[in-house]
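As you look at this complex, bear in mind that one protein chain is not there, while each of the others sits in place.
Showing chain A:
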């Protein structure tokens, strides 16, 4: 076999592997959507769940998922940015940095159910936050932070040293170089990492069962005062999310239409993640173009 044939063979194998992955993904997505979409209606998306009878919706769970996502990203993104910038730009190569890096690596490989139990012990019991959005958001931060930090650090490191030199040689301080040269250039990478993190948070169930709770009390969507107990914005109320809802229906649901609700909720979950990805990518590109002045 000569080099040309080998090349053809290798290319063929790579194509086949890629094809299998796409096929797997497509069939999984297709299955969930075909099973679930017929059950999705405006009523399904907006009405509260029912525990014993058919016809329940996922309105509150859907809102909870989004709210929890926003809250946990609000907490974790600034911390991840700070930690990532420190590790990539300022940390000296010594044992303290090594310890921090190792800690981040260990944290990122913790199973989410362990993070959930930790959150239960610390946020729910010790800090007395109860089963609440706040406990859930903090647990998700624990779960998400290591990977986000790692992503920020890696994205910053991808920017070539020559760019930093250019900034410094122009009389920019180190901080100005980071903020005005390095970060704009690494923004697409950072945004992609944030999207992946957000997707994980949106679909996470195990870390939330013991922290955000498994009940979704009725909400009054005309009350936006975060201190009222029935307000959707109240961070101290228990909040079952979509992913937790799916898990719960399948493990202990006694609704006559449990299977249908579960299928519909799964389809919505997947669509939401998909939509979120597309939107964030679009915004990321816009932001990049704006910051790099390619208007």
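Note that in this section a contact is a pair of C-beta atoms (placed from the backbone, for glycine too) under 8 Å apart; a residue touches a chain by one contact, two chains touch by 3 or more; residues count from 1.
In this section, contacts and distances are computed from a predicted model.
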{"item": "Protein name (UniProt record) of the chain left out of view, among \"Transketolase domain protein\", \"Cysteine desulfuration protein SufE\", \"Phosphate ABC transporter ATP-binding protein PstB\" or \"Fe-S cluster assembly protein SufD\"", "value": "\"Phosphate ABC transporter ATP-binding protein PstB\""}
{"item": "Option touching the unshown chain, where A:81, A:110 or A:168 are the choices", "value": "A:168"}
{"item": "Touch with the omitted chain, as defined above, among A:8, A:180 or A:286", "value": "A:180"}
{"item": "Residues from chain A at the interface with the omitted partner, ascending", "value": "92-93, 160, 162-173, 176, 180-181, 184-185, 292-295"}
